[in-house]
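The block underneath contains the structure these notes are about, expressed in structure tokens.
For this depiction, one protein chain was excluded, whereas all remaining protein chains were kept in their positions.
On to chain A.
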Amino acid sequence: MSTKPKSRWASSAEDAEYEARQKKEKEEKRRKKALKLQEEEEKKKALLAAATTISQSAEANDDNDDAASSSSRPSKRRKLTPEPAASNNSSATLLRFDIGTWKPSRSVDNYDKLNDIEEGTYGWVARATELATGRVVALKRLKLEAGDPNGLPVTGLREIQILKNCRHRNVVAMEEVVVGNDVSKPDNSIFLVLEFVEHDLKSILQDMPEPFLSSEVKRLLLQLTSGVAYLHQNYILHRDLKTSNLLLSNRGLLKIADFGMARYVGDPRPKLTQLVVTLWYRAPELLLGTRTYDAAVDMWSVGCIMGELITREPLLQGSNEVDQISKVFELCGVPTEDSWPGFRRLPNARSLRLPKQSPLASGSVIRARFPNLTAAGASLLNSLLALDPEKRPSAKEMLEHEYFRQDPKPKPESLFPTFPSKAGQERRRRHEPDAPVRGQAVALGDVDFSGIFQGRDKEERGAGFSLRMV
């Protein structure tokens, strides 16, 4: 435990002798130096007494005795640094990782609750101030099942670990974890102390009278994508991206929040559950029951969010898994072996009955559904909502997309409009499905989708086209 001040490993007899000799020599030198200094001091005093060199020394430099002594008799060499160690005087700069230490969590009593923000499936969030500093924060209580035979929920522990490790301007920052006062009880409350952000994007979209300008949509998307790129670069899948999990500050800064579904995916890939992502934002491969998915599921959600930012309405509002996948096929077309190689091998796709393959039915109608989107915008949305996960761009690739370079340019955050804060006074409303929970897996079973495009050919084409909503 206790580090020895001297390096013991190298102390053979010769080493010791050598060191002793060195030490002696040093001692000798030091003694001589001290003697010399003393002499100088005396000389100086004598000189001062004679009072002959005052003007001279003032002319040279009058700030310290160094100058004084140099004026009297310059010492040959004055060492300012300690003598270099005997053998290794390497100047290599070594990389140092300092990520601090650990200490027990503080008590929630350090915070004073102001008001509830929301109480959803995944827990309770309140606005609070830290008593010591007066800073406003968001307190999120980890949802604990009383008497859970497995103890603390692993999702909550993952959320904490991930937030602890993340530092990015577009990811909500966690300051600490505080606990209730029943320290040794398994169901003692645990609170995440998060930075407080005024709005969530969902409420803003619901309340705004006019949709976001396309320059604003671009800035929001850029921020979302750079946050997602950061997560993916750090081997984190969010797995529940949706507008209600995106926060927006009064300064136009977007932050990704709620990492209750998130997890690290290393190499080799751990077994992943399909029970992820809120239904409306869930990628087709998940709906078809894939066991191996990757960052592309988050990119699908980004595509859904892009559509929602433009229209203010969630893009694909299925009422259940079957309805959801049929909505997906309505919008993006029916998969074929060409457009999505291998999709038939997915567990839920084997028994799907799809409409007859006609070029009309298998195409995407995204372009038609967003008539005001530029060609670049439509191509981006199209690629994000590609049925084949392989064809979706990565977050990093998306940041380079033409769409963000075209006019209108993304609006600077500082020019964003402000919105009246909901979190200040009232609870947030929710009209959307919740994130999935354990044990909800749905096999689609035998589903017949062959009728979903009936009547499509009777619809009008071209500008002003809107898909008939069944």
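Methods note: a residue touches a chain if its C-beta (ideal position, glycine included) is under 8 Å from a C-beta of that chain, and two chains touch if they have at least 3 such contacts; residues count from 1.
Just so we're on the same page, contacts and distances are computed from a predicted model.
**Q** What is the protein name, per UniProt, of the chain that does not appear here: "Cyclin domain-containing protein", "RuvB-like helicase", "Cell cycle checkpoint protein RAD1" or "DNA replication complex GINS protein PSF1"?
**A** Checked against "Cyclin domain-containing protein", "RuvB-like helicase", "Cell cycle checkpoint protein RAD1" or "DNA replication complex GINS protein PSF1": the hidden chain maps to "Cyclin domain-containing protein".
**Q** Among A:Leu114, A:Val136, A:Val179 or A:Leu399, which one touches the chain that has been omitted from the display?
**A** Looking across A:Leu114, A:Val136, A:Val179 or A:Leu399, the contact with the absent chain belongs to A:Val179.
**Q** In the whole complex, what residues of chain A lie against the chain that is missing from view?
**A** Against the left-out chain, chain A lists 1-4, 7-10, 88, 90, 92, 94-105, 149-152, 154, 157-158, 160-161, 164-165, 176-177, 179, 183-188, 190, 234, 270-271.
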